[in-house]
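Each remark here refers to the structure printed beneath this line.
Only one protein chain is missing from this complex, and each of the others stays in its spot.
Chain naming follows the written order as A and B, and within any one chain the residues start at number 1.
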Amino acid sequence: MSIEVRGLNKNFGDFVALDDVDVTIPTGQLTALLGPSGGGKSTLLRIIAGLEKADTGSVSIEGVEATHLPAQKRNVGFVFQHYAVFKHMTVAKNVAFGLEIRKRPKDEIEHRVRELLELVHLSQFAHRLPSQLSGGQRQRMALARALAVEPSVLLLDEPFGALDAKVRKELRDWLRRLHDDVHVTTVFVTHDQEEALEVADEIVVINEGRVEQVGTPDQLYDEPANDFVMSFLGEVTHLGGLALRPHDIELESSPSLAGSVEGTISRLVRIGFEVRLTVLTVDGEEVSVVVTRAHARAQRLEEGRTVWLTPAPGAAVVPRMAAAV
Amino acid sequence: MADTLVPEIVDAPPAEERRRPPRVRKTPVTYLMRFVVTAYLFFLVAWPVSLVATNTFANGFDSIRSLVEDPDMVVALQLSAYVAVWSVVINTLFGVGISLLLVRHEFPGKRLLNALLDIPLSVSPIVVGLALVLVYGGRNGWFGPFLLDAGFQVIFSTPGIIMATTFVALPLMIREIVPVLEEIGTEQEQAAESLGASGLQRFWRITLPSIKWGITYGVVLTLARSLGEFGAVKVVSGNVLGQTRTATLAVEEKYLNFDQQGAYATAFLLAMVSVACIVVVAIIRPKNHP
Partner (left out) sequence: MIWFSALVLIPLMAVVVTAVEGGWDVFWATITNGQTSAAIRLTVLTALGVTAVNVVMGPLIAWVLVRDRFWGKSVLEVMIDIPFALPTIVAGLVLLSLYGNDSPVGVDIANERPAVFLAFLFVTLPFVVRMVQPVLEELDRDVEEAAASLGASRITTFRRIILPSLAPAIAAGAALSFARGVSEYGSLVLLSGNLPFKTEVTSVRILSSIENDNVPAAAAVATVLLAISLAVIVLLDLIQRRVAARG
């Protein structure tokens, strides 16, 4: 196992950033730390990198006890949200930095820098200053810089957070493909569940300083451990004391299924190919339901109609938590 | 190969940040203000300063020549330069140190230190001189007799002049570096750390290059201020001809001895240096702040 985190605690004053966190991150995989802002995921990443000190707990990287190792000795690659480019150095110099610190021979450095710039598609910008690059290019440069030292793990802190939506999506695909090529153990922090589901092999969901669930994107989506994970990974509605996805509710115009709940359509909105309904049940619950447009047309759904709702067979369902709405 | 791996990423480099050109609505008020400001500066600064030049060269280059042929004057100019260089060196070293301390560390009394750093700018140079005499004065200062016994005379000697000059120019370097340090933040240093750079390497390779322009301005300003210090130096130097008389003291001395040509010539030299300093700053500054 590549990164082992045991019993990690971290407070900033009164604020509990990490609360007894245990995480194991597998070698060679792309792992996402997913959670809402302020949930502690960046703090965890920075502690793994050695940029922050934990109050208690231990970190080991590739079997090496690293808890008290300074960042400079951990051999991790770190990519910052705002790139942290060395503004006074050219792109090539930025990438060469870690190798120069390690006093590698000149021609080796040159060779490696050329190789990496090719990998991140910045060869033609080698002698420019970072200020002449776009945000996406800067982040790719930062990635090359982190990869140059052949780190045992690559850590990315909201790497695409500062980029606009289109570039973010492209870089996300690109990171996935890059990882398939390079296979370095990679951990990235994100608050965007779509990004995590799309890119990661494994996702660690973190909220309020605690690990809520660890699993593959499919596991998390299909078998959420609790209400929080479920609601964070997608839309959620409640039906008869259960939390489930709006598209996992079957809607009939007659009470043909056992245990179905009667209700009236109070609102109907068509958005592209899907139709979103709000159904007011006889128990006074407001339930969101998503059906396909064809389905809605076939059943002639309209506001004011009475319908019967049932959870679809095999739907991901968790009991509704008392506190959660 | 790589081309198939990575699609063309559509993400253009940032266009040069375009500032909207100032829309100048030329009303009579605009011209009136322009005229008032220009006239004010002309009478207060431009004309008087230019008169020093004309007075200096009223007899051609004679006055400058007699200046550099006067051995006492040469000593005074050398002393001024020597003191200024020392003041720049000391203020640069400690200025960088204190700035790092102020920006990167939290400690009790930080706010107080930050406020006190401005004292040298707002306190009278005479008070500065007096303060140094009281502590380092050879006869009855707090530390003076002790230092004198150790064979180290501060007041009425060059170290005292250097101290006084360093004192008055102290905030200039710090006030230039602190904002730069605040702006660059710590991310670059952290990135260097994660790439394996030690503390010293981070300072030399990352921090120092980032603040080099701040330091440059600081050096220029400190130099100008140090060369020109008069009041504090007058108190601590003893003003001994050919020994502890700096160029600024010489200006006063010459003028009071009715050597107006000499006074103007010396003043002209000093003014040239300080004007050169601010012109240098004015020229290099925009490059760093696009």
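Operating definition for what follows: contacts are C-beta pairs under 8 Å (C-beta built on N, C-alpha and C of every residue); 3 or more make two chains touch, one makes a residue touch a chain.
If you're wondering where the values come from, they're calculated on a predicted model, not measured in any experiment.
Across the complete structure, the visible chains that the omitted chain touches are B.
Check B:Val96, B:Leu170, B:Ile184 or B:Val219 against the missing chain and you find that the one touching it is B:Leu170. Seen from chain B, the chain kept out of the figure touches residues 20, 22, 24, 30, 33-34, 36-38, 40-41, 43-49, 51-52, 55, 94, 98, 111, 113-136, 141-142, 163, 166-167, 170, 221, 224-225, 227-231, 234-235, 248-249, 251-252, 255-256, 263-264, 267, 270-271, 274-275, 277-279, 281-282.
Throughout what follows, only the chains that are shown with their structure count from here on.
Between the CA-based centres of chain A and chain B the separation comes to 51 Å, rounded to the whole angstrom. By the touch criterion stated above, chain A contacts chain B in their complex at residues 49-51, 70-78, 80, 82, 84-89, 97-98, 101-102, 118-119, 121, 132-137, 142, 145-146, 148-149, 163, 166-167, 170-171, 173-174, 177, 181. Listed in rising order, the residues of chain B touching chain A in the complex are 2, 5-7, 9-14, 184, 187-188, 190-198, 201, 205-206, 209-210, 212.
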